[in-house]
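Left out: one protein chain. Kept in place: all the others.
For subunit A:
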Amino acid sequence: MKCGLLVTFSLLAMAAQPAWADIGRVKKTAGIASIERKGARVNPAVGTSLLPGDVLVTGKGGQIAVTFADNTRFSVGPNSRIAVDKFDFDRTTRSGAFETRVEKGSLGVVSGQIAKSRRDAMKVRTPTSLLGVRGTRFIVNVPE
């Protein structure tokens, strides 16, 4: 009896499963800060979802903190432009690819499951170099 019920409901449950479109969420923000998305500006209020291709932008005194779906955490400092060029994450296998570009400013990182999944699955680009992230806590600084 219980078995039959479970099977019936499971189809409903699977149909109701929402797509995991957002790749991370803003946890904290201060000062002059915005998200550039396809030419538009999004206010990075706490709880705002991020999408691949978003650029995190801060001005004087600005700050944005983000936690990604693979548990990677970012802290963006003032006067910064940080582009999240690529974020693919398979939540079942916990593997993926993550590419970030520090155009200017400062970025604090604690890497998560993508960096652990495969060598150099997480990359950080600066104007002068390409880094493979092997773990875990670091700061990249790109002065203007």
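In the analysis below, contacts are C-beta pairs under 8 Å (C-beta built on N, C-alpha and C of every residue); 3 or more make two chains touch, one makes a residue touch a chain; residues count from 1.
Note that contacts and distances are computed from a predicted model.
Chemist: The chain dropped from view, which UniProt name applies: "Succinate dehydrogenase", "Na(+)-translocating NADH-quinone reductase subunit B", "OmpA-like domain-containing protein" or "ABC transporter permease"?
Modeler: In UniProt, the chain excluded from the picture bears the name "OmpA-like domain-containing protein".
Chemist: Touching the absent chain: which residues on subunit A qualify?
Modeler: These residues of subunit A touch the chain that is not shown: 2-3, 6-7, 9-10, 13-14, 16-18, 20, 25-28, 46-48, 63, 65-67, 71, 73-75, 77-78, 91-92, 102, 106-108, 110-111, 120, 123-124, 126-143.
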